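Partial complex: the chains shown occupy the same locations as in the complete assembly.
Chain lettering (A and B) follows the sequence in which the chains are written, and residue indices restart at 1 in each chain.
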Amino acid sequence: MIKAGIIGSTGYVGQELTRILLQHPDINLVQTTSHSYIGQNYDQIYENFREIYSGECQEENIEKIADELDVIFLALPHGIASKKITPKILEKTKIIDLGADFRLNSKETYENWYNTEHFSENLLKEAVYGLCELKRNKIKTANLIANPGCYTTCSILSLAPLLKSGIIKDDSIIIDAKSGVSGAGRALNLGVHYNECNESIKAYKLASHRHTPEIEQELSILANKDITITFTPHLVPMNRGILVTAYATLKEKIKYEEISSIYKKFYENEYFIRLTQKEIYPETRWVKGSNFCDIGFTVDERTNRLIVVGAIDNLIKGAAGQAVQNMNLIFGIDEKVGLTTIPIFPA
Amino acid sequence: MIKAGIIGSTGYVGQELTRILLQHPDINLVQTTSHSYIGQNYDQIYENFREIYSGECQEENIEKIADELDVIFLALPHGIASKKITPKILEKTKIIDLGADFRLNSKETYENWYNTEHFSENLLKEAVYGLCELKRNKIKTANLIANPGCYTTCSILSLAPLLKSGIIKDDSIIIDAKSGVSGAGRALNLGVHYNECNESIKAYKLASHRHTPEIEQELSILANKDITITFTPHLVPMNRGILVTAYATLKEKIKYEEISSIYKKFYENEYFIRLTQKEIYPETRWVKGSNFCDIGFTVDERTNRLIVVGAIDNLIKGAAGQAVQNMNLIFGIDEKVGLTTIPIFPA
């Protein structure tokens, strides 16, 4: 059994991770730490765990648990992990960081977008961006995984085959993304007070959301040139789910079927990518509770634009599920183990 | 592997059952039939099954599949099963009926409340009421299971220890129940058109809901005398979940702790029953996606009434999950197999 711990286990992502790890046949979840709930039993904080997991939340001590555990997951606000993680820790255990600190290759880009100092520039090269479908081989031997953001996972997976194949104009990409409210986390905030977001939709952080450089970095690698995008997130009155509607102009006229072949080939052996049939588009309800990413598209022949739609469960493929997928890869376990739940509907 | 089939697989209950059975390690789901979708692939009807289960929906032929299958689940509107099920079929296979036709022991009561003829009075004695926690031994040897209703499961489990112990006045029981919309099924109906039930709550079928006699029958058995109750269902704008708030007057003053002991003893070894701590009450979110029934209560000392709160996922413990729990019992499988999913939150 692999011994695992979670630092920051009482946010929504930490909680989903706890849920998945407790149900994983090869994992012994030894430790759940929390900043806010030290000394409380886990099932008092999240009553879904009643009579299932009542582990006491402990104060974080990464130095100590690095000696004892095979893998440590970090689910923390940005700016903390880059202080905590050291080469010494990475010699002793595997780190899967669900925060943003190690996702961007460039310290400067990080500091610009996150408006905070980065404390471990030396580790940026060592960190592997944990988008499993695109980085599988590197992940297998990584010590430090930067688990991708929720919007980014859905955006990159939806567009990757296009950038790789070079059929779209580089400067034409617009991503209009929509997220359920759990993406905002459990910290109290007027914007996610029930009555403030229920029965309404809004765009937010226009032209300034921090997932933008992360998407650009990975699309640029795929395209082998610098890609700049427009990214607009929206808050949707629902608990879970991300829908990405992405727009790109085709360099030349191409038929649906040809593009479909590109997608099919690109994702040929990917269990967690499900391509929809022609004229069927992903909806968040069909992936809820699962690690799947559904992708579909159409060609707007009148404008020669491609419209790609992607959907994920933001807390699973967009966070905790992908983290476990990364863990499986690192430890040589079948990538799907613990992640084969069929989406739950209606939920 | 046990060979299973579902007749009526494309309603919400049938779909949840399909989902659970496909994930059950001991089951081979051979057949899914449907009245409305004959010839269509299952994942076209429910896209959560994309690339997971694309079995073609077939026309129902219970005579034929009774020869081939070990167990057949029926998820049909009331009044159909009592025509279809015959002693001959029951010689060949196990039947778990998720509808209402075999739940009431009395043909007369059935016909009064359901306002339709019952066609198999002779089978009413053979049918076992499949409330697993209360009828485990009978279920193990049954050929025909009448799987309980959703409101009834939650109501009976919440009140059973009280009736058994005799501490409440017989004529004092009021059950005020609240259900998510999936309880109304997938058939189109103005009452569950999105805008007609979203952002509103209503009581319906006051003093006339068909789950009433079912609750009374089972509470009467527990109390060993005739019990009549008042039952009021409400429609709540959410997908899943049932909350029961039940009221009963105590015969004498009893302390919380004493009643708590009664509950603990009654449900001592029941995995799927989770009793809450004092001053903690069940909420539907904590059982969503699981087969648990959470129960808590308080004593209103000013009025000497007991207020009991119970919560289940209506599609799982209230339907498909309990049906699988019944199946496990019948086939000698550990009762929990396929049903240990930790509730999903926030969902």
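To be clear about the criterion, contacts are C-beta pairs under 8 Å (C-beta built on N, C-alpha and C of every residue); 3 or more make two chains touch, one makes a residue touch a chain.
The structure displayed is predicted, hence computed values, not measured ones.
For this homomeric complex the structure file specifies 4 copies in total, of which 2 are displayed in place.
We adopt the following convention: only the chains that are shown with their structure count from here on.
Centroid to centroid, with C-alpha atoms defining each point, chain A and chain B lie 37 Å apart.
Residues 12, 15, 19, 22-23, 46-53, 182, 199, 239-240, 274, 276, 280, 283, 285-290, 292, 294, 340-347 of chain B are the ones touching chain A in the complex.
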